[in-house]
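The structure is given below, and queries will be raised subsequently.
The complex appears here without one of its protein chains, the remainder shown in place.
First chain written, first letter: the chains are A and B, and each begins at residue 1.
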Amino acid sequence: MMQDRMEEIREQIVQAVRDVKRTNPMAGSITNTVTINLVANAQIAVGGSAAMVYLPDEAEFLSRAGGATYLNVGTIFPVYEESLPRAARALHEASKPWVLDPVAIGIGSLRTELLHQFKAQKPSIIRGNPSEILALAGLWGLEGGTKASNVRGVDSTDTVMAAKDAAVALARWTGGAVAASGETDLVTDGSVVALSYGGSHFMNRITGSGCALGGVMAVYAAVASPFIAALTGHAVFNLAASRAERRAEGPGSFQTFFLDELYNATAEEIANNPFELEEVGE
Amino acid sequence: MMQDRMEEIREQIVQAVRDVKRTNPMAGSITNTVTINLVANAQIAVGGSAAMVYLPDEAEFLSRAGGATYLNVGTIFPVYEESLPRAARALHEASKPWVLDPVAIGIGSLRTELLHQFKAQKPSIIRGNPSEILALAGLWGLEGGTKASNVRGVDSTDTVMAAKDAAVALARWTGGAVAASGETDLVTDGSVVALSYGGSHFMNRITGSGCALGGVMAVYAAVASPFIAALTGHAVFNLAASRAERRAEGPGSFQTFFLDELYNATAEEIANNPFELEEVGE
Partner (left out) sequence: MMQDRMEEIREQIVQAVRDVKRTNPMAGSITNTVTINLVANAQIAVGGSAAMVYLPDEAEFLSRAGGATYLNVGTIFPVYEESLPRAARALHEASKPWVLDPVAIGIGSLRTELLHQFKAQKPSIIRGNPSEILALAGLWGLEGGTKASNVRGVDSTDTVMAAKDAAVALARWTGGAVAASGETDLVTDGSVVALSYGGSHFMNRITGSGCALGGVMAVYAAVASPFIAALTGHAVFNLAASRAERRAEGPGSFQTFFLDELYNATAEEIANNPFELEEVGE
């Protein structure tokens, strides 16, 4: 039965990739200034359209106008105190899909306050490294979360399997999907867990691979369910990264080739990137 | 007679490119955070010098100190409410050339208010996609403009020829030049229209090709007339993009090679990039 489900998922991935290339959906972002360029270029490379804003009314406008939205708290400006909650409320009210990237959760009072507020707006996809997933579940008082954050700046000290229970609990709370990035990547909708394989050690040797992934998931979320969007994002990243690594001579050329491979990957190749599926117990 | 005029224009392009490489003019910018790095690198690649600021007094200082200035409203911060008008006024008072890039016109109240104010300061060059040109002419109440914006986020849904009347009307208002980017690019000073050929489909597959173009036009505007500066900008971009496309395997390597080709293009090669010229009726 799992084989049938996996075949069904592969077909949904093919559909998501094709729909994005055909309809060029806009996924607006409020994101950090470190990796904002890579986020936009990755979104465009897979066939989406990018737009980034800072002001509250613009954030609200883009949330309503876009197919989906990407909110990343990596570098917070004072104006985010108003922009991020207004964007999240507009998305929730309009039932628009959105991706939350709780970067560096645990650093700073405004970041914590904003991430706390997002619980009520139930992001369609939560994407982070294992430590961030654990810390967010903890902040939201969910099972499997940690009180103390193991986030070290923007890096993770936990493994993806250690974040499985927290990811499932978050997905059950939001009714969406949760994705934890690691050597193997984990995606869950609260009832099944998919493990996505591939990637490259160079992904940790450039800044922004996680942010770009979140932005790309938002592009796919404009045309597919949160679970399929998150899994498609991981699949295309794992495929493109493993191909880019073969040609790269270091992190500089890796990033260049990675964007090339994101652009060149076909729907079938992305759907056939290896993954496993298991059901989650109650 | 048009042949004579075209030959004269080619000589002016050669002169502009050489003057920039010889004098390394500084063109300061207030621009968006998505593509700010590419803007600076493109400006430097053609031989200019880049400097970016956010604060009002710094914006005013750079406006007076630079050979020309680039104002791009792509991502607006609250401080822009003061910085952009002060920069525009300083530029107008000092009769310094400047380039306006009305990115995403129609989104947000501050963006609209700022773009409305710029009418009085008459930017030397207005550069945008066709939808942005149409919307700006509409916002300024000029002939050929549209009331409702067809801008979708940062992308255009109109063709360059559809924006011709609006471009001419804007150029006649400012007394400068207007450039609309498309598959073929249109540059007008209100009395003639030049069409610039070349480029690459990859220009729409990376973020910031339009912003980088505006920044490069500012560099040329430091040494040449608005019309020649705008046309030189399009020419070097069309030449570099078509060369980069031949070597590129995707948008990542395209961007890398595009900067290489901007740097390697000679004055004669840029002047000989194909263009056509036609007079505009009254």
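FYI, a contact is a pair of C-beta atoms (placed from the backbone, for glycine too) under 8 Å apart; a residue touches a chain by one contact, two chains touch by 3 or more.
No experiment lies behind these values; they were computed from the predicted model shown.
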- In the full complex, which of A:L110, A:V192 or A:L277 touches the chain missing from this view? A:L110
- Task: Among A:T174, A:T188, A:N238 or A:T256, choose the residue that contacts the chain missing from this document, as touch is defined above.
- Result: A:T256
- Message: For the chain not shown, which residue from B:M2, B:A65 or B:A94 touches it across the whole complex?
- Response: B:A65
- Check the options B:I13, B:A45 or B:L110 and report the residue that touches the missing chain. B:A45
- Query: What is the set of subunit B residues that contact the non-displayed chain in the whole complex?
  - Reply: 26, 28, 33, 36-37, 40-41, 44-45, 49-55, 57-58, 61-62, 65-66, 77, 79, 255-264
- Even though one chain is not shown, subunit A touches it at residues 32-35, 37-38, 74-78, 104, 107-111, 152-155, 204-208, 248-253, 255-256
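Throughout what follows, only the chains that are shown with their structure count from here on.
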- Could you give the separation in Å between the centres of subunit A and subunit B, each centre being the mean of its C-alpha atoms? 34
